[in-house]
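Dropping a structure here in structure tokens format, bear with me for questions.
Of the protein chains in this complex, all but one are displayed in their positions.
By letter and in written order, the chains are A, B and C; residue numbering begins at 1 in each of them.
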Amino acid sequence: MEQGYKVILGVIGSDCHVVGNRILDRALSDAGIKVVNLGVMVSQEEFVTAAVGEGADAILVSSIYGHGEIDCAGMRERCEERGAGDIVLYAGGNLVIGKKDWKEVEALFLDMGYDRVFRPSVNLAEMIAGLRRDIDLRRVPQLGHNSAAFDTGAPFLDAR
Amino acid sequence: MEQGYKVILGVIGSDCHVVGNRILDRALSDAGIKVVNLGVMVSQEEFVTAAVGEGADAILVSSIYGHGEIDCAGMRERCEERGAGDIVLYAGGNLVIGKKDWKEVEALFLDMGYDRVFRPSVNLAEMIAGLRRDIDLRRVPQLGHNSAAFDTGAPFLDAR
Amino acid sequence: MTPEIANTRLSDDAFAAERRGVLQSWPTGAAVDFGAGVARQQSLPESKRFSAALAQAHAEGRTLLQPRAGVALLREHTALMNGLSPHCDLLPTTVDAYTRLNRYEDAQTGIDRSRAVGTSLLNGFPAVNHGVDGCATLVDAVDKPIQVRHGTPDARLLAEITLSAGFSSYEGGGISYNIPYAKTVPLQDSIRHWQYCDRLVGRYEEHGIRINREPFGPLTGTLVPPFVSHVVAIVEGLLALEQGVRCLTLGYGQAGNMVQDIAAMRSLRKLAHHYFQDAGYDDYALSTVFHQWMGGFPEDEAQATAVICLGALAARQARVTKIIVKTPHEASGVPTLEANIAGLRATRQMVNMIADQARPDSADIAEEAEIIEAEVHAVMRRIYRLGRGDVAQGIVLAFEQGVMDVPFAPAQANAGSLIPVRDNRGAVRIFDPGNVPLPKDVLAFHRDKIGERAASEGREASFDMVVDDVRAISASKLIGRPAA
Partner (left out) sequence: MTPEIANTRLSDDAFAAERRGVLQSWPTGAAVDFGAGVARQQSLPESKRFSAALAQAHAEGRTLLQPRAGVALLREHTALMNGLSPHCDLLPTTVDAYTRLNRYEDAQTGIDRSRAVGTSLLNGFPAVNHGVDGCATLVDAVDKPIQVRHGTPDARLLAEITLSAGFSSYEGGGISYNIPYAKTVPLQDSIRHWQYCDRLVGRYEEHGIRINREPFGPLTGTLVPPFVSHVVAIVEGLLALEQGVRCLTLGYGQAGNMVQDIAAMRSLRKLAHHYFQDAGYDDYALSTVFHQWMGGFPEDEAQATAVICLGALAARQARVTKIIVKTPHEASGVPTLEANIAGLRATRQMVNMIADQARPDSADIAEEAEIIEAEVHAVMRRIYRLGRGDVAQGIVLAFEQGVMDVPFAPAQANAGSLIPVRDNRGAVRIFDPGNVPLPKDVLAFHRDKIGERAASEGREASFDMVVDDVRAISASKLIGRPAA
């Protein structure tokens, strides 16, 4: 039953913002999750290759600089191509250009195939708790014993 | 032709804000207009009595503290009762409670019979120029030689 | 003529007799019962006691935030308070301007019309009309200490009602709620009426209930030299102490020059202790309040927020106990809840960012404090002399003779001969002292400072300069320089 959690972490595209990445790394590691941190300026290819190579449970994509809408599209398909179509896929940061309505941004990324989408003000402890549950659910897809917690979408993961 | 201008100035109701009143007094006087300044906390009765007694050309009512909507209503009628229905009647200041749409505020006071309505950011020099013209127009109501300047309402009198 | 007033404690009999009249002056007075008021105050949790919050902040070196807010109807006002509460430390209840002038019938019209149109037509909460029960409902519904903030020359009934309903702080004073707020009220009348209010607070104190009292510091908010508001604060403090008040918060309105503002707060504390202790008091709690810019604001909300932030900064640098917070709507009108929250959040952020930073100290600040102290001592000396030792008589005569003089005040009791103007660094200086007996060297200091500015602007100091200064902050400047 005691199974580890391993995630791929990185900042996608031409994005150099590393501070949040370091903090996510720290928070995930402190919570006992194994982190493979690819750092900044990571291509989709690098993310998926690492995920497959490391047998990771999830990919956590950051996009901070605003090109997320361009950089993040197609990631789920690429995972599928490499046989990891089922992997937990999160995206977070300042995902689009400008101060946009969050519901629209969230919908945009859910549409792209991300399982959950996070704004900068996300509460990391809650996010990590949810991450564990999401991974658990994928592991025993039939069981779904605590899936009720997820029916309402992800607002409780967000500080605001 | 060289005729003087005389105005009654005051802050209506229970309003104690005197700073703007002092500055208006100064600006009008500097422009060569004779000012009868009733100061703060002036009742409608006092305004009209002074206007009639002094044979003034105009009454400039300030309301700063927010009760303007209550305090200013009925002023034109009171002027009419006292045979001064024709006097130029201006209102200015923070005329209503709260930050309201200016167009609505202006309409409210124009409806009450004020000839022009001013916000705090009014340019006093322009206001005074307009005041002279308004008084001139009342003096020779038939002539209207420069009435065109007034066709568009009063936006040019306002700094914003 | 000697004014019929003295700084002596009202006798129990005199108070009782006067009280009957006060409570009969408007129907809601009938519900006031002192014993019930004491019981109610006793039942309040510590978390709703103003004095406790101030004492704790003082002990911990924290700075508390308090907004201004008041609307016509009880339900709306309660909602407003509860909307503000998460963003502030202390709640206000700003009273409307009709109530301030005891025009309860006009206040009622305002209530009725507000009900009819569904939006507040009053610029505050008409506490007298809402009565003890209404006010008690309000106090019960909020979770923070709550204060009455107004501007009422005769605030006796308002005090009776609100204190017996559980408000634990009461703003105002016989000078500070007359000179800036009234036109024809004789000063000795308002002082006498405030002796009543202070005595009422003193009686609560004697029954173990500490009510905080806060003289209104900023006066007209317009180019008020620090010594002017300090003298008022000290005199009102002395008057309050005499009636048995024991928890005082003295205030000051930001003048805009940081050196002067910090010096002012520093000297205010020092001078207050000096005069209070000289008068034989040593068992009082003293805290301070700093009012963010009280003059005309810029209309633009971002600019207004910058004004708010400068006030927050100066206040925290001066380590005041409490800040009265303005809003980005200030220039336009009574703020919405949202605008009020914005002011509080900006202030909190600024205070938090500098809370632990070094407290500024410099030769400038020390010099400025010395000037203020010399001015206050000179005027206080004359007040005591005029009153032959009685500060109540002294202050009435001082205003009569222009020995005390508040710039831009509407009251006929005020001479209006003192003319302030900013110097080249933006500090408020004395252009014309009128009849205020300031020491020669102090006047020379002011003259030199104004001279520097006049030279740098290439114009003589004059009332035009004063007018420019009055309008400067709204025009995005501190000093009203001629257009370049």
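Everything below uses one rule, namely that a contact is a pair of C-beta atoms (placed from the backbone, for glycine too) under 8 Å apart; a residue touches a chain by one contact, two chains touch by 3 or more.
Computed from a predicted model, the values in this text were never measured in an experiment.
*Asks:* In the intact complex, which of the depicted chains does the undisplayed chain touch?
*Replies:* So, spelled out: the chain left out of view touches A, C.
*Asks:* Given the contact definition stated above, which residue among C:S25, C:Q303 or C:N435 touches the chain not shown here?
*Replies:* C:Q303
*Asks:* Touching the absent chain in the whole complex: find that residue among A:I23, A:A107 or A:A125.
*Replies:* Spelled out, the listed residue whose C-beta touches the missing chain is A:I23.
*Asks:* Which residue numbers on chain C touch the omitted chain?
*Replies:* 256-259, 298, 300-303, 305-307, 309-310, 312-313, 328, 341-343, 345-350, 352-358, 360-362, 364, 424-426, 473, 476-479
*Asks:* So that we can see where the missing chain sits, which residues of chain A does it touch?
*Replies:* Touching the chain left out of view, chain A contributes residues 13-19, 22-23, 26, 39-41, 65-67, 69-70, 94, 96-100, 120-121, 160.
Assume only the chains that are shown with their structure count from here on.
*Asks:* Taking touching chains as linked, do they make an open path (line), a single closed cycle (ring), a hub with spokes (star), an all-linked set (complete), or other?
*Replies:* other
*Asks:* I'd like the Å distance between the centres of chain A and chain C, where a centre is the mean of that chain's Cα atoms.
*Replies:* The separation of the two C-alpha centroids amounts to 54 Å.
*Asks:* Round to the nearest whole Å and give the separation of the Cα centres of chain A and chain B.
*Replies:* From the centre of chain A to the centre of chain B is 64 Å.
*Asks:* How big is the gap, in whole Å, between where the Cα atoms of chain B centre and where those of chain C centre?
*Replies:* Computed value for the inter-centroid distance: 32 Å.
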